[in-house]
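All protein chains of the complex are present and in place, except for one that has been dropped.
Showing chain A:
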Amino acid sequence: MFEARLVSSGTLKKVLDSIKDLLNEATFDCSDSGIQLQAMDNSHVSLVSLNLRSDGFDKYRCDRNLSMGMNLANMSKILKCANNNDTVTIKAQDNADTVTFMFESQNQEKISDYEMKLMNLDQEHLGIPETDYACIVRMPSQEFARICRDLAQFGDSVNIQCTKEGVRFSATGDSGSANIKLSQTSSVDKEEEAVSIEMQEPVSLTFACQYLNSFTKATPLSTQVSLSMSADVPLVVEYTIPDLGHIRYYLAPKIEDDDN
């Protein structure tokens, strides 16, 4: 028996919105410690890693480990049927081939059930090594979304350069070029507006705009985002989901010359 309840279905909607751009379907691995999801997009350029801790749920029960393959478009249809302040409960039997979403209105006067067929997906799981990143940039998530959106107009890829002084995003295209530089904020009144940089050594990496823009669909989940970078390894974009867990996106960099 598996059962997980969240007081507000709005959070679950936001989580789903943050992954359905990249993935058509995904396996939710449920265990005692919570719900996990790891999946690459079709082209194997980016990877989504979602972790929802069991203690973040209002009620959580998972007797046996369970992998539920879901079609995210169908799941999204179901969640559209819920109001943001409805309570949502996800239920499944052990070895079930369906999952049930139950929405309860705040005053308990309306209860709706939606049952969805599960899929058996054989997805490749990737082992992600622990890495000490050369640079970790923390910045307001909305600012990051804005930068990605703006730069995408100029080119297919964004170059991110990180030094002690600040972080520079740039894009070049046929029509011209764009540069955005953010400096570390010196005094912080509001924590969510801070830009901070932890740097071991400077890095400069290039990434495809298209994927960065898909990642920023997670912006509503968190006020801050962190970008972790090292030379020649995938970028990690992390959003914390308050009191519940986190979502991490990994993105393979563009490689200038690959003769070998």
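Keep in mind that, in the parts below, a residue touches a chain if its C-beta (ideal position, glycine included) is under 8 Å from a C-beta of that chain, and two chains touch if they have at least 3 such contacts; residues count from 1.
One rule holds for everything that comes next: contacts and distances are computed from a predicted model.
A single chain of the complex does not appear, and UniProt lists its protein name as "Flap endonuclease 1", one of "Mitochondrial inner membrane protease subunit", "Flap endonuclease 1", "Armadillo repeat containing 7" or "Ubiquitin thioesterase". Summary of contacts with the chain left out: across A:122, A:174 or A:189, the touching residue is A:122. Listed residues A:35, A:136, A:160 or A:208: the one in touch with the omitted chain is A:208.
Mapped onto chain A, the footprint of the missing chain covers residues 40, 42-47, 97, 119-120, 122-129, 157, 206, 208, 233-234, 250-259.
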